[in-house]
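Only a single protein chain was left out; the remaining protein chains are all shown in position.
Let's look at chain A:
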Amino acid sequence: MSDQASDLLKDYQAMAQQSWDAWTHYLQQHASMAQPFGQTAWGAPFGAGEDVLTRSMAAMKGYGEWLQGAVGSGLGQGTGDWQQSLQQLFASLGGQPFAHAFASIDSEAARSFTQMWQAWLQAGQSGLAGAHFDVEHMAAFGFTRERQLQQQALAAAMQAYLESAGKYQALIQRANTEGFERLQAKLTELTNSQRQVDSLKALYDLWVDGAEEAYAQIALSEEFRRAYGDMVNAQSRVRELKQQMLDAACRELGMPTRGEVSALGKRLQELRREVRAGTSPAASEEITALRAEVAALKRELAGKAAPGKPATKKPAPRSSKRAETEKEAVVRRAKPAAAVVARKSVVRGATRTRK
């Protein structure tokens, strides 16, 4: 029986290997199609072939390996201590059979973030290579004083980020551990009932339930909330400092900086709001009312300026033109902003021509 099982396991392993090879081949093809220009100049933080491959396969591969380990563990076979078998199974896989589901929880993007900034930080400090002293805490002076301060701030921020990410990861590890404990508790509950786990998939699903419950409890805690906020804020601080350094470099090269482009975008958006507000129905109504009031005042003034003359006197031709122009202006006012701006340009041009 044991020889038969051993043969089956060998057959299975051979089949599993073929299967993974096929998947690897498939995913590599697609990854290369997704990267027509190959690796990016940024060390490919996103979407590089290997990374895509790893991420796409991780879930199924992790599960496949766990299945394989479960068969070899003797779990559920014989009358031995099931708790011990379960622990052995999980221990044989490093104690965290699905570590990747949690381990990469701060995202591949965040990992790339760390790698990228560390690389840049090292590049920035390369000028100090060979210096055997605490660069981060050196007093800054001389022509490069400001740059030294920037480098020091960046190094400190990077260190703060790594520390906060470490605290966050510690909580994730706790969730992993407590998830397993919950699985044990769920299985213990089953011993008091007539229900039994009859497949590895059922055992896996039970573990997922336990893991998610443990994680949810931790993720909703005050401690996690602070750790999460600290990590995000520390990352933002690193990004902020690096952007300041990049902006300085852009200024030296006469290139527009991120801050300048952002400021232009903000002003443009404000201008769009002002233009829209000026052409809104409410604004048009107000302008129409004001124009009517001005026209009435003008008529009243015209009447006072010519005492003794009949009130029904035909207005001067020039006034008629003005009245017509005003009427036309009111009508045109309802046109879109672009049309108004265009018309204003024409009027300005005409004024200059007259001069």
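Throughout what follows, a residue touches a chain if its C-beta (ideal position, glycine included) is under 8 Å from a C-beta of that chain, and two chains touch if they have at least 3 such contacts; residues count from 1.
The definition used in the following text is that contacts and distances are computed from a predicted model.
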Per UniProt, the name of the complex member that is left out, chosen from "Pyruvate dehydrogenase E1 component subunit alpha", "Urea ABC transporter substrate-binding protein", "Poly(3-hydroxyalkanoate) polymerase subunit PhaC" or "RsbT co-antagonist protein RsbR": "Poly(3-hydroxyalkanoate) polymerase subunit PhaC"
Absent-chain contact - pick from A:Gly265, A:Gly278 or A:Gly303: A:Gly265
Touch with the omitted chain, as defined above, among A:Gly229, A:Gly278 or A:Gly303: A:Gly229
Where the unshown chain meets chain A, residue by residue: 5, 8-9, 12, 15-16, 18-19, 22-23, 26, 46, 58-60, 62-64, 67-68, 70-71, 75-77, 79, 82, 98, 100-102, 104-105, 107, 109, 179, 187-188, 190-194, 196-201, 203-205, 208, 211-212, 215-216, 219-220, 224-226, 228-230, 232-233, 236-237, 239-240, 243, 258, 261-262, 265-266, 268-270, 273, 276
